[in-house]
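Every protein chain of the complex appears in place save one, which is left out.
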Amino acid sequence: MKKVVSLCFIGALGVLLLMLVSSMPRMGDPGSPTNRRVVDRYLEKAEEETGTENVITGVILNYRGYDTMGEVTVIFTGLAAVLAVLGREKRGRVYAYPDRSPVRSSIIVRSAAGFLLPFIALFSLYTVLHGEISPGGGFQGGAVMAAGMFLFAAAFGLWKAGRTVPPRLRFAVEGAAPITFFLVGVAGLLGGGEFLAYMLPRVSAGLQPALRTWLTLLVEGGIGAGGAMIFISVLMALAREEVGGGQAA
Amino acid sequence: MGAYRHFPILIITVPLVTAVLMPALSHRRERLCMPLAAAALSASTVLTFLLYRVIRPAADCFLSYRLGGWEPPWGIEIKVDFAGLFMLSVICSVSLLCLVYSRKYISKEVEPGKAFAYYSLFLLLSAAMLGFTATGDVFNMFVFMEILALSSYALVAVTGRRDAVRAAFKYLLMGAPSSIMVLLAIALLYSSTGSLNMAHLKELLAEGAYSRVVFASLVFMIMGFGVKAALFPLHGWLPDAHSIAPSPISAMLSGLVVEVAVFALLRLFFTVYGAASGAVSGTSEALGVTAAAGVLFGGVMAVLQKDFKMMIAYSTVSHIGYIALGISIMNEQALTGALYHLLDHGLAKGCFFLCAGAFIYERDYRRIEQLKGASRRMPLTCAAFAVAALSVIGIPPTSGFISKWYLIWGSVAGGKYLYAAVYLIGSILAATYCLRVIYYMFFLPPQPGTWEGGGEAPVLMLVPAWVLSLGTLLMGALSFVIIGRVQEAAGLLLR
Amino acid sequence: MSDALSLVLLALLVVTALAATFSRDLLAAVIVFSGYSLVMALLWQRLQAPDLALTEAAVGAGVTTVLFVTAIFKTQRMEEEGGDRHRRGGANEKESVEK
Partner (left out) sequence: MGRLLDNYHYAVAAVLFCTGFYSVIMRPNIIKKIIGLNIMETSVFLLLVSLGWKEGGIAPIHAGGAEAASMVNPLPQALILTGIVVAVSTTAVALSLVILLYRQYGTLDVDRLMREEELEVPAAGPEGGEG
């Protein structure tokens, strides 16, 4: 009975949504509201106003920088939530990971991963640093880096991955993104502008564009490093299982 | 305006960043977490109350903060008007009190290695509510809603008890699709207008283009926020999550989180969709009917409960119905009542859960019949509960009376006598479930073997509970100072 | 944008979404979901959103899938039949999944 009701509900929702689709503005129409309003300033002035050739980066970090600050806080919240549910690793305890089986990943996987990893790392770094002029940016690069680390973990084991990126490093870097945002924001505030204005106090107007570029890079780096670390911490928290040694610590 | 200009952003970001510092303290210095969190929230509270010096309920008197200096339709705007400031101050004060209360309670319920995560999430929750209330951009609202949602799911589960984890998962299973519905609503709104800024949207919606899409987006918004606010048919997650969470979190969820979602509905109705009058009048009728059903259903369920916190949780379903019903009536008196009820509900429900937490902390008593004779050993806790109960019922010197007075006045003035009757029946139900507990506490002898030895709850838990319950008295007694301004703010929203 | 490739990608999206929904093998569902994300990334590239394509490929197909697979390793691989067989609780018995 409940099933039938739910199915009817979903069916009705689908029909309504399709009806709605037919009364929405035509897709790809240059005159539709989405392509007509607000957007022209981004397209025409972003390069000059934000100093980024990639307009998306300009929108993410400048026009809607506050959203991005919220975004990095969301992912941090995700980490804090996972840790609140599953707990943080503690010193002096022994943890096991689900891939502890004696069958190791094959030589092909390991050597392929070993071959690919440097390229992935390089690519992610490039994505972070080059986000202003080509597709990419802090978070994109951080995600690529995290995916690379996951590949490492799949090939060489989570235990080893946990050693390669030790907890201490992760604890320090996890909060990097919101903190850099906050610092850059407050710097803009002290510089006489608004929060997130990418300004520093006592910098002459001539240096402003260069300063903006450097501060943007700083934020991108913070997002990239913080994002990658958070993903790794989340994976480790999901994967690990306590096996003993707890009482002594 | 001077330095006041920057207050809104600092109110939001200071707790946000303090929350991020917590994991770095997780090794050895976990004791520092609570004082640090308290300092951050106190700073926000002080800044919020200072804003009353510059923001008044007048059409042109609000703070608009342009992030990064970009003008509104392109950049994000934080906009604090009087109604927003009113909500911000409720959020700040109640969460600060709950944080103080957590100090003792959490050391008992949460294992030490997780306390840092608790305080971090607590701050994120408060900061997200502040950001959510203050923002003037619909997508930014979604981002803060997600911070709010993720932190509240985890806070429900933080004790790691079986039922807590399941309640949190149930909450997530209803909360996450509702977030997606809000996102869908934002996408539809964007498709028909091309903007995300609330004030700009209001102008654009006045043109009346793509009215079907706009109507659909409002419906999805109401469904999405309705789940978050636990409006009647969508309240399924609330009783479990609110009754099983650690008590200070119950107080936060019940006193603030659901309220913030209702406040978002209020914002959307009046600040965003206000101009698209067809959409609003169509949906407000439906909202009114479901809210009225929620008032009665929540009240009846609360009367039937045996578990103390479960009773308070159902009472929340009922009281959220009060506020939503007030919004749906759409006149100045009812809206004044709804705004004032936001304050009253935050204080009274917060106090209820803090008192329930005191019983759990001291005795591990959760059932109502275990509270028989409680006043012999814990008179102060019981008295705080009784004072807050007066406000929940709506007995004169309390703020609950003032808000109900305005709500009923509004429904009579709007010609909706049935809704006035619903409010009265809701009050009678509230009287039934509150007075039963008070009767048990003060006038019945304890069950054998329950209230022997032991004493009052610790001071750090009593003080927040008492501040909240005295707050309801004070806000009722001093309402003549505030209510005029709230009424002006309500009038502004309607314009 | 009515070119054949986009149509094929859109059709693939629906097929993978349905397959992920109806498969009883959770691991298979997750792998199919990873394919769904990849198709989505390709589609976004077609819609001139290279940043999103990059992110979706890394996050949707990479990170999310790994998180799912981890969770499945720690729980169980198959969906349960309706109500006849009751599983034993506990942390340490896991279905051995060779991959």
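A, B and C are the chain letters, set down in written order, and residue numbers restart from 1 in every chain.
Just so it is clear, contacts are C-beta pairs under 8 Å (C-beta built on N, C-alpha and C of every residue); 3 or more make two chains touch, one makes a residue touch a chain.
All values reported here derive from a predicted model rather than from experimental measurement.
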Checklist entry - Thinking of the complex as a whole, which visible chains are touched by the chain that is not shown? => result A, B, C
Checklist outcome for this item: Touching the hidden chain, out of B:Arg56, B:Arg366 or B:Arg485, is B:Arg366
Next on the checklist: Looking at the full complex, which residue from B:Val14, B:Val143 or B:Ile483 touches the chain that isn't shown here?
Outcome noted: B:Val143
Checklist entry - Which residues does subunit C use to touch the chain missing from this display? => result 1, 10, 13-14, 17-18, 20-21, 26, 29-30, 33, 36-37, 40, 43-44, 47-52, 55-56, 59-60, 63-64, 67-68, 70-72, 74-76, 79-80, 82-83, 86-91
Checklist entry - So that we can see where the missing chain sits, which residues of subunit A does it touch? => result 3, 6-7, 10, 13-14, 17-18, 20-24, 26-30, 32, 34-35, 38-40, 42-44, 46-47, 53-56, 58-60, 64, 67-68, 70-72, 74-75, 77-79, 81-82, 85-87, 133-135, 139-140, 234, 237-238, 242
Checklist entry - Considering the entire assembly, which residues of subunit B contact the chain that has been omitted? => result 109, 111, 139, 143, 146, 149-150, 153-154, 157, 159-163, 165-166, 168-169, 172-173, 176-177, 179-180, 183-184, 187, 190-191, 196, 307, 364, 366-367
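In the analysis below, only the chains that are shown with their structure count from here on.
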Checklist entry - Which chain pair racks up the highest number of C-beta contacts? => result A-B
Checklist entry - Measuring from the mean C-alpha position of subunit A to the mean C-alpha position of subunit C, what distance in angstrom results? => result 20
Item to check | Centre-of-Cα separation between subunit B and subunit A, whole angstrom | outcome: 30
Next on the checklist: Based only on mean CA positions, could you tell me how far subunit B sits from subunit C in angstrom?
Outcome noted: 37
Checklist entry - At which residue positions does subunit C touch at least two other chains? => result none
Checklist entry - Residues of subunit B touching 2+ other chains? => result none
Item to check | subunit B residues within the subunit A interface of the complex | outcome: 6, 9, 13, 16-17, 19-24, 26-27, 65-70, 73-76, 111, 113-114, 116-118, 120-121, 124, 131, 137, 139-140, 143-144, 146-147, 150-151, 153-155, 157-158, 160, 165, 168, 188, 190-196, 200, 204, 209-210, 212-213, 216
Checklist entry - Which residues of subunit A touch subunit C in their complex? => result 27-28, 54, 56-57, 98-99, 101, 103, 127, 135-137, 139-140, 143-144, 146-147, 150, 153-154, 231, 234-235, 238-239, 241
Checklist entry - Once bound in the complex, which stretches of subunit A touch subunit B? => result 16, 20, 23-25, 32-39, 41-42, 62-67, 69-71, 73-74, 76-85, 87-88, 90-91, 171-172, 174-175, 178-179, 182, 185, 188-189, 193-198
